[in-house]
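Attaching a single structure in structure tokens format; questions to follow.
What you see is the complex with one protein chain gone and the rest in place.
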Amino acid sequence: MGIKVQRFDKTGLVGELKGNRGSKTVMLRADIDALPIKENTGLPFKAKENMHACGHDCHAAMLLGAAKILSEIKDDINGNVKLLFQAAEETCFGAKYYVEQGVLDDIAAIFGMHVWGNVDAPAINIESGPRMASCDNFRITVKGEAAHGSAPHQGKDAIIAAASIIMNLQTFVSRINNPLNPLVITIGTIHGGNRFNILSDKVVMEGTTRTFSPELRKKIEGTMRNIIEHSAEALCEKAELEYFYYPGPLINDKVVTEIAQKSAEKLFGRDIFTPVEKVTGSEDFAFYQEKVPGAYAFLGCLNKDIGAIYPNHSDKFIVDESILRNGAALYAQFAIDFLNQ
Amino acid sequence: MGIKVQRFDKTGLVGELKGNRGSKTVMLRADIDALPIKENTGLPFKAKENMHACGHDCHAAMLLGAAKILSEIKDDINGNVKLLFQAAEETCFGAKYYVEQGVLDDIAAIFGMHVWGNVDAPAINIESGPRMASCDNFRITVKGEAAHGSAPHQGKDAIIAAASIIMNLQTFVSRINNPLNPLVITIGTIHGGNRFNILSDKVVMEGTTRTFSPELRKKIEGTMRNIIEHSAEALCEKAELEYFYYPGPLINDKVVTEIAQKSAEKLFGRDIFTPVEKVTGSEDFAFYQEKVPGAYAFLGCLNKDIGAIYPNHSDKFIVDESILRNGAALYAQFAIDFLNQ
Amino acid sequence: MGIKVQRFDKTGLVGELKGNRGSKTVMLRADIDALPIKENTGLPFKAKENMHACGHDCHAAMLLGAAKILSEIKDDINGNVKLLFQAAEETCFGAKYYVEQGVLDDIAAIFGMHVWGNVDAPAINIESGPRMASCDNFRITVKGEAAHGSAPHQGKDAIIAAASIIMNLQTFVSRINNPLNPLVITIGTIHGGNRFNILSDKVVMEGTTRTFSPELRKKIEGTMRNIIEHSAEALCEKAELEYFYYPGPLINDKVVTEIAQKSAEKLFGRDIFTPVEKVTGSEDFAFYQEKVPGAYAFLGCLNKDIGAIYPNHSDKFIVDESILRNGAALYAQFAIDFLNQ
Partner (left out) sequence: MGIKVQRFDKTGLVGELKGNRGSKTVMLRADIDALPIKENTGLPFKAKENMHACGHDCHAAMLLGAAKILSEIKDDINGNVKLLFQAAEETCFGAKYYVEQGVLDDIAAIFGMHVWGNVDAPAINIESGPRMASCDNFRITVKGEAAHGSAPHQGKDAIIAAASIIMNLQTFVSRINNPLNPLVITIGTIHGGNRFNILSDKVVMEGTTRTFSPELRKKIEGTMRNIIEHSAEALCEKAELEYFYYPGPLINDKVVTEIAQKSAEKLFGRDIFTPVEKVTGSEDFAFYQEKVPGAYAFLGCLNKDIGAIYPNHSDKFIVDESILRNGAALYAQFAIDFLNQ
């Protein structure tokens, strides 16, 4: 298509369409990775190994469609368009890698889309504000001291400190946090102790946090550490928090979102829109939005008539493919509209 | 009876019998105060106001009896005997007062007794080691910050910190303490908050602790403070512990106890003895024992045949009065035996 | 003004303007009660006793203004307008009373407004969906059994069960509830026990709950009861929940809200609008909305230039009075627009 391509060590690529006039550059992003799920759709082109159970193959196809459209009207584009085919969204680290490679250096805005399995095709949702949650992870290590189970005073029982930490952490959500500002703190695993009659000298707990607010997100690690450390010290023990930052909340920029809404309205009319409540799931598109204004849209792909009824990540997930050309058109239209602005 | 008497500002007195030979001095102690209970015994000599519901009138009578006996054989006593009639045992502070007045300055040993409502008369119990518990008190003050109940994040909820403190304090008894070393921590009162829809900015809790071990007793305040302060800080609040020391555990000295046992055996034979499990009640006689070796005996005063079946502190408490002369004799015999030793 | 007036036993009144044509009736509501706060504004017309610290006098004035406007164009009104001057909003029970008196029997829609101290005058907020929270109250009574504090096994310590209930209730908000669906459970007061050394036989706790979701609200009482009763039974005690229903969440009807928005836009232009986040405060206007579709607007009354900077319920609360005619106009316009629809 006459598109200049930049490649990366860790797979993925950026295509660049340079218009004849204008200096602004807009980026269209599609993620392209699959999941370690055995496909069970019965489709003739089903995956042999990893399955596109989250529909990233659709995203790639739509962005390729947009590339085709835009390359044909290249001379009329009022600036430049970069097409980012991003790997490793599922592991939460793809976006970060490309940002570090400098792909956003000259970008004025970014636009992305996701096929959405619990919204009827061909409805589209584009709303400004928080749309998906942050997704940070953590590990708590409680350090006690082993002793015989019949003589608890001779050691320090890490399990009792872990229980107190778990109970006290609930109060972050229920008492310390603003109830209008959703916060989730989930401890998913707990492991401690070697034998029923020996005091556990160590308990390890792993979990995840979710929020839609960058301000709240900044306070989570510190507040958790305060609760965890003091709860352990209250029982004469020690506990450590390791906190791992992953994508923040996905927050659509108001201006960019309005442009995308108008592009969609122009193409499909007002009735294409459907409201979708923000979700506590996460998406590494948020990494880009921390750097440049951006918008992210959900494309309904549910269609009962053709059996496209399974949610994303199901091994039976299929989409109403008629939405793919809508997606391609929307990518292209947004690029043109944004640059014309 | 020719006994020299020393009086005190706050009531009570010490009588002194000086023997002809020997320089050792032994002290016999009876507490003499009553309780603000309306007497309901039907006795002809029942109290008009405060009732001797704990039997301290018996103690006074027995010590007077001993005074009579000893004054008659004064010249044969191998040393000196001091007779302490002590006020304010029930408020836990009488003993401390007399110690501060110097009554123990020249004392080699001290002996006391208590009529015991759940042991059959005329059995006597004299055992060495811990016999009654310490009885210290405390006040915990949790400091939060008021806010409207609909916006907990705008304040600091003192009630949640109080709950965490209460739960965590249990682990002192259950995990930090040696299970063979009894410890009681009771929070008897809790008061916090002014209105159902305002975050409580303060919770006050009051309670008591009990132990039989002077070593454990030394650690209670510090361990409680650690639990309380850190539990509050875990929830970004502050809590204070005020700890008030009252009598420690009553621990009978081995040597003095054996002398008293032999005195009792000499007077009443071996069968007079009955085992009595140590009790978590307390007694300010312990103050004297922290200074000089001492022994404390329990005298059974229960007698179903005469209706003496109510426990100490009941408004129907009466005793089998036939034990009073036993008590008088034991006081006197102990004094003689100790000084002859 | 030629308005027919219906009076009520418990004060308050409904004025009725009958138009010449049309049979629909719309209700405009203003609350009129004051608060037991000593006014500290320095205004020449300041209250001698109870202060209009929440601005209900403004509401009454605005509704009176609307009455004047509407009475002058009475013949052109396409239906009937009822003007409800409601008492006892602050005690949460006024609306319920008037509903019971049948004031809503022939009403097609209801519209109300509140002057809002933390929004700049003359901005207006009218949004559909949940705008204010429910406000139910509760009392928890834990029943233990008294015993001496030194012998906890002889009684049942109500304070420990209360602590467990408090901790476990946090998990309703943090684990059982949908994090996107705000829920507040605040225990504002706790009182238990008579003496530091006696096991508490009773603890009483009072509090309030808030939610924006009628569905969630239906589950609160049952879920709390389950937590409370089982938490007490786990410690061999009993606990009771009494739950008192007050106004539910204030939820603006979509259709009525759009009519009100258009009325406001017509009068003041698009720029008058300001977004206001829903608040966890409550308002008994919600009682009406449970029966008929309605909309509730916030009128900014903050004006730094004239010192109108104190929040509602402050003893210095004053308003930018220039908004009063806006409010009167909006009441009237809404009535006309709704009936013309």
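We call the chains A, B and C, going by the order they appear; numbering starts again at 1 in every chain.
Operating definition for what follows: contacts are C-beta pairs under 8 Å (C-beta built on N, C-alpha and C of every residue); 3 or more make two chains touch, one makes a residue touch a chain.
Small disclaimer: the values here were computed from a predicted structure and weren't measured.
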Of the chains you can see, which ones touch the chain that is left out? A, B, C
Which candidate, C:177, C:257 or C:280, sits in contact with the chain we can't see? C:177
For a quick check of understanding: of A:125, A:170, A:226 or A:333, which residue touches the chain that isn't displayed? A:170
Which residue, A:34, A:198 or A:255, contacts the hidden chain when the whole complex is considered? A:198
Residue of A:159, A:216 or A:297 in touch with the missing chain, whole complex considered: A:159
Which residue numbers on chain B touch the omitted chain? 167, 169-175, 179-180, 182-185, 210, 277-278, 280
Residues on chain A facing the left-out chain by the touch rule are 133, 135, 137-139, 148-152, 157, 159-160, 162-164, 166-167, 170, 184, 186-200, 203, 205-208, 210, 280-282
By the contact criterion defined above, which parts of chain C meet the unshown chain? Give residue numbers in ascending order. 151-153, 157, 160, 164, 167-168, 171, 174-179, 223, 226-231, 233-236
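The definition used in the following text is that only the chains that are shown with their structure count from here on.
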What chain lies farthest away from chain A once each centre is taken as the mean of the Cα atoms? B
Middle chain, criterion being Cα centroid separation: C
Could you work out how far the Cα centre of chain A sits from that of chain C, in whole Å? 38
Would you kindly tell me how far, in whole Å, the mean C-alpha position of chain C lies from that of chain B? 57
So what's the Cα centroid distance for chain A and chain B, whole Å? 67
Using the touch rule from the top of the page, what residues of chain B touch 2 or more other chains? 151-152, 157, 160, 164, 167
